[in-house]
Every structure is written in structure tokens, then in C-alpha cells.
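Notes to accompany the following structure.
Only a portion of the chains appears, each positioned as in the full assembly.
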Amino acid sequence: MLDTPKKFTLIAGSAEGPSRLNAFDNALLAAGIGNVNLIRVSSILPPNAIEVPHLEIIPGQLMPTAYGTITSEIAGETISAAVAVGIGEQDEYGVIMEFSGRCGQQEAEETVTEMVRAAFRQRQRELKRVIVRAKEHQVQSIGCAFAAVALWY
Amino acid sequence: MLDTPKKFTLIAGSAEGPSRLNAFDNALLAAGIGNVNLIRVSSILPPNAIEVPHLEIIPGQLMPTAYGTITSEIAGETISAAVAVGIGEQDEYGVIMEFSGRCGQQEAEETVTEMVRAAFRQRQRELKRVIVRAKEHQVQSIGCAFAAVALWY
């Protein structure tokens, strides 16, 4: 099977770019995860995974990542992306939620936190801690906001 | 290289949720695949893969999965998701097709089955068997239907 990730890092960033994909690429660079191959996953924190504040990257590596992102070409618009990790007992899995929208950072953080609460209620599990990371961006021309939980080894 | 999956399991489920992502998460839970990291693949059954009726899950594992899904916020609407696996000779690869739409389960099953037939015709291969799994859902507030072929080890 594919190795189950053992570490996780929350990151967020935003940027402008000359195209939508370049704006996304630049937001990844701003977040510190620009030079890997993101594999988007949907989105559980493995049991006993350890939070590491700084991501150690081997360029080009395949990096399972849960993320929310939004790109906008409406000048002046405020956009935000957010992720939240809900943690219960240390030796049980956690739940990751992602959100992005045309709103400010605080609304994004509140929304994604409530999504984690709902995921724990649905599982009838006790939520002990929520870790949130979000980024707000004011669009100039083509802007992207990005927030992620990188899962690594 | 990444290990090629050896087993497959068809699953389907549907649910309501307080947000679109929570509805999706709840549909995954209803389908029995809520606590893994789905990696979406597009979508071939490896040769000699064995169908296993029940999915054995290690929480947080990376699970290659071909899936169809639809989320709707239109109360009363009927939505469906379906997957089909087309199988020819046992020692040759099969083809997986996914479908989702604003229709009932029977239409989804017929559509995805016809997609598998077309994929075999295109490959000029004889189709021996089709396995289908689908789920219909009547939306109350925010509803999601999900059907998948999980590929595992």
C-alpha cells in the first residue's frame, strides 16, 4: 500500500500572477509549498501524526495535501482560503476540512472550524483541539488564496 | 513506482450535511469510506485485481479511488452517483467509469453501464461482466450522493 503520512504542517499563502495557474503557483510559493507535486487528498489526519511547524521539502516530491483555494479576477474583491484540523484522542484519526470563499479571513476561519465541529458530531467523537490556518487576499488583477494541510513523512 | 492496487471494492452512499463538504464527508461515512485520504484516480482496474465485498480501512491511509459524486442544495431534487467496472479476461485490465447527475438511480446505472460498454468497444475488447454500484438521494437541504471503486492492497 501507499505509506500513510506521519507528519503534518499547516500552511497558507496568497499572491497575484499573470494567469490563474501562475497566481496559484505563486500562492503555493508564498505558502512555502511551491516546489513539490501536490496530490490533493480528501482528508483525514492519520492517527499519531505529529504537527511539524516547518515543512521540509524535497523538490519534486509527491506530497499528499488537503487544501482549499480560490482564484479571482475581480479587482478589489476579498477572497480567503482556510483549513482546519480537528483532533480528538492522540491515537485516533483527526478530520481535516477545507474552505474557500469570497469573504474575509475571520469568516473563513469560523466557517472551517464549524465544519470540523460538524464532522466530529457526525462521528459522535469528542473534539479536543482545532488548529486553523487561513489567508485573506485582496485581488488586484488575478489573485489566489491558498490554505493547506501537507501530509508527509 | 507506486504500488499497483491488487483489490477493489464498490461502494456508494448518500447523506445530508450542514455544508457542501460536510455533506460529502457524511456521504463517504455512509458509504463506509469516510476515514481515509481519498486520492482520486482516472480509472483503470489493474489486471488480476480481486473484488473484495468489504473495504478494510486503516484510518488515514492513502486510498486510490475512482468516484462519481454530486452535491445539490435544491430541496426535493433527486440526485444520483454511479460507478461501473467493466471486466474482460481476468488477466487483463478492466475499465472503470463514473457518473453523477440530476436523475434517479436506474438512469445513473444504465448510463454508467453504457459508458463501460463504449470504453470496451473503443478498445476492441470483449466485455464479459459489468459490476455496477449506484446511490440515489432526495435532497432535503444540502445533499450529496457518492459512488466509488476503491483500489487497495
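So that you can tell them apart, the chains are marked A and B in the order they are listed, and the count of residues begins at 1 in each.
By our rule, a residue touches a chain if its C-beta (ideal position, glycine included) is under 8 Å from a C-beta of that chain, and two chains touch if they have at least 3 such contacts.
Bear in mind the structure is a predicted one, so any value in this text is a computation, not a measurement.
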For this session: Since every chain is the same sequence and 2 are placed, give me the total copy number for this complex.
Result: 3
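Operating definition for what follows: only the chains that are shown with their structure count from here on.
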Seminar exercise, completed: Taking each chain's mean CA coordinate, chain A and chain B are separated, in whole Å, by 25
Exercise. In the complex formed with chain B, which residues of chain A make contact?
Worked result: 1-5, 39-47, 49, 64, 66, 92-93, 95, 97-99, 111, 114-115, 118-119, 122-123, 151
Exercise. Any idea which chain B residues touch chain A in the complex?
Worked result: 2-3, 17-19, 21-22, 24-26, 28-29, 34-40, 58-62, 64, 152-153
